[in-house]
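One protein chain is absent from this view; the other protein chains keep their places.
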Amino acid sequence: MKNVPFKGIIAYPITPFDENDTINLPLFRNMVEKLVVTGSHGIASLGSAGVMPYLSDDEKEAVTEATIQQVNRRIPTLIGVSNLTTERTVHHAQFAEKAGADAVMIIPMSYWKLTDDEIVAHYDAVAKKISIPIMAYNNPATGGVDMSPVLLKRLLEIPNVTMIKESTGDIQRMHFLRKELGEDVTFYNGSNPLALAAFAAGARGWCTAAPNLIPELNLDLYKAIEKNQLAEAQNVFYKQVELLKFIVAKGLPRAVKAGLDILGEESGHLRKPLKPLTEKEFEEFRKILIGIKN
Amino acid sequence: MKNVPFKGIIAYPITPFDENDTINLPLFRNMVEKLVVTGSHGIASLGSAGVMPYLSDDEKEAVTEATIQQVNRRIPTLIGVSNLTTERTVHHAQFAEKAGADAVMIIPMSYWKLTDDEIVAHYDAVAKKISIPIMAYNNPATGGVDMSPVLLKRLLEIPNVTMIKESTGDIQRMHFLRKELGEDVTFYNGSNPLALAAFAAGARGWCTAAPNLIPELNLDLYKAIEKNQLAEAQNVFYKQVELLKFIVAKGLPRAVKAGLDILGEESGHLRKPLKPLTEKEFEEFRKILIGIKN
Amino acid sequence: MKNVPFKGIIAYPITPFDENDTINLPLFRNMVEKLVVTGSHGIASLGSAGVMPYLSDDEKEAVTEATIQQVNRRIPTLIGVSNLTTERTVHHAQFAEKAGADAVMIIPMSYWKLTDDEIVAHYDAVAKKISIPIMAYNNPATGGVDMSPVLLKRLLEIPNVTMIKESTGDIQRMHFLRKELGEDVTFYNGSNPLALAAFAAGARGWCTAAPNLIPELNLDLYKAIEKNQLAEAQNVFYKQVELLKFIVAKGLPRAVKAGLDILGEESGHLRKPLKPLTEKEFEEFRKILIGIKN
Partner (left out) sequence: MKNVPFKGIIAYPITPFDENDTINLPLFRNMVEKLVVTGSHGIASLGSAGVMPYLSDDEKEAVTEATIQQVNRRIPTLIGVSNLTTERTVHHAQFAEKAGADAVMIIPMSYWKLTDDEIVAHYDAVAKKISIPIMAYNNPATGGVDMSPVLLKRLLEIPNVTMIKESTGDIQRMHFLRKELGEDVTFYNGSNPLALAAFAAGARGWCTAAPNLIPELNLDLYKAIEKNQLAEAQNVFYKQVELLKFIVAKGLPRAVKAGLDILGEESGHLRKPLKPLTEKEFEEFRKILIGIKN
């Protein structure tokens, strides 16, 4: 298998702000620490949950360094370095490598829909400038570009593009990747409500912000899969599915913040234009989360 | 559990015609017989694979009787009785009950999109006129109406609507049904490429035309699930997934006919406007099917 | 120009039933008469508004004959003859021609999505059996098949397919037809809320059930277009656009029936599973319709 540092539960911290819209780095480091000590198998900052596109270049670099220092090689780290322009993507990928990241994650962000050739050239340009592996991330709901399984297969021909993160929620994409590329292809699931189906289809890991709130259940699902126990996996999945659907439907940064508030943990502020959940949404989530914890 | 006659592999025969566009009943009975003797757990005629909407009332009745006589209670039978009007649906449901069917399957066919209240009244009107159980069938790709999980939940409140067949291919619908209705809800998967994910999610059975071509693989998947062996289920699923996708993409009647031709079995003719696969599609399918059989 | 009997406002009567679910033919003839005397330029029965797919063969034939007799050649008549099978479509097309229809309208109804070749063969088979012109009707929302502009262009190569009715509501389809086929192509608009834009794009006529309720406004729009008066057309369009959107959103048979009730005219019953508008919808429609009439 190619250079693939991740498997299991890859946890995504949010990026918390203080009341002056400055990143609260000490709180961020606490959040990362909690994800490590509760057992996650990898840490991925500057993802969608981490509101990466809302950050300035300086802020992204500060979060990158904070992540890597805090994790301190206890588990592998993955850093989001996506940007609308190729030049900025290269810049952030190189920064992450120098800072000590084990891999970078890239989603082809679009304003103008990119052609397949533009996307391949974009990944290729970054890949040539770094030596750590790249996770190609497909999530049309946030990035605005939908990379077909055929395009993902093309990307995997670039030497250090070694991992696919599929977040469309379409299980057939994973079937295609596995069928086309054989058992060696390494794909990860990024759609929370698809966690059980994706593991059943052969996903090597689950990229998720849920461990900020319910790390034990997330890990238990993976353990059941590793033990080849379908009935147990089904059982533990149905315990968490409502929460998984809720946090996706409401947006991960808003929902994780609300969940931390419900659990009585420090959550920080959101960056505008993002606003907290409404009171009604908050109460709906409280019921779901308290129901799970009891 | 309520009155639920089916579990496992529920096999759907096609309806073959002769060159004069008349149903070839002896061939149809052979096809049913093959499905029974190769091990299917139930037989469902007059479904989508059976081109039910293309048949006259007399033809539907002949197929109903032929099915029930041929199966002869060795395994349970399910008869499709869907119609655009409520009056005709009642008529065919009553006919199926008298003929000895174990259950009927109803999809709310639409020309005008039906409201939820119209759909509930439609099922209720049929349910009051028969005493055998009803499988409510959701397949917007053919029927044109998409019944939400919330509506399906409402239908299950009608006493003899005891089963749901979900063919949208959206695994989240099954999660919703199971989560809302508990472990007692009986749902079946009607989307072939979703077979593994649906069983993982708790589907009680798989409604499929694939046993016309590859009954052993279909049954092996179910056996692995029953034994709680996820890795084995995954392995046997990936052996058949390409075929499952192909037969759905090309339309079940066209694809099953082509598959029988490839296997050297009698397949009959299609009713116009349906036409056989093109030569190119046929060759593509031959590769897939021969690849599986070897 | 090829054989094209229609322009202007082509009016679609509904099909009314009595309380025993039998077609109320005298009431139907009254409805047709009203459409003729209020000035419509053509009459089209057995369309979507006329719930054609919900009728038996005998009922379709009775409606065909009643239409042609009642119109009595004062204006041209168009008869819907669509059916799932090619054989039944030929049958009804031949019946309509013998009964004296000026043209037939055919939508490729689908249960199984039809391929382009199947659709062309379907139209070709009918066209060879009749000598009156055919209007090819594209309405994926009811028929379930979306015929691309490229396919519609192919259909127009069949000698007596001389007219296109476009009901997708996508004005770009009309631009394509006109651009590809030149000023001689004859296309009609079947999407009520697109009436102004379609005439601006060069539609030869508007196929609509609205003249059952507001014939003057429908005709005034066409008159303004004929006089090349854009501002006047815009003005008269905005007077009726809310009603046009409402009757499409609620389904033409339900909405026209409700409108007739509001206007104090006889409306008959709907065939199940169709149900009347809810009380709330009815009141919403009353406000719109009374607002227009005053």
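Letters A, B and C name the chains as they come in the text, with residue numbers starting at 1 for each one.
Going forward, contacts are C-beta pairs under 8 Å (C-beta built on N, C-alpha and C of every residue); 3 or more make two chains touch, one makes a residue touch a chain.
Please read all numbers here as calculations on a predicted model, not as lab measurements.
Looking at the complete complex, one finds that the omitted chain is in touch with A, C. Residue in contact with the omitted chain (choice from A:84, A:99, A:263 or A:292): A:84.
When the omitted chain is restored, the residue from C:178, C:223 or C:269 that touches it is C:178. Across C:4, C:241, C:263 or C:292, the residue that sits in touch with the chain not pictured is C:241.
Residues 21, 48, 51, 53-54, 84-87, 108, 111-115, 117-119, 121-122, 125, 141-144, 251-254, 271-275, 278 are the ones on chain A that touch the missing chain. What chain C contributes to its contact with the hidden chain is residues 169, 171-172, 175, 178-179, 193-194, 196-197, 200-202, 225, 228-231, 233-234, 238, 241-242, 245.
Keep this in mind: only the chains that are shown with their structure count from here on.
Following the contact convention of this document, no chain is adjacent to both chain A and chain B. Distance from per-chain Cα centroids to the pooled protein Cα centroid is smallest for B.
The centroid of the Cα atoms in chain A and the matching centroid in chain B are 38 Å apart.
Centre to centre, using the average C-alpha position, chain A and chain C are separated by 51 Å.
Between chain B and chain C, the centres computed from C-alpha atoms are 35 Å apart.
Not a single residue position of chain B touches two or more of the other chains.
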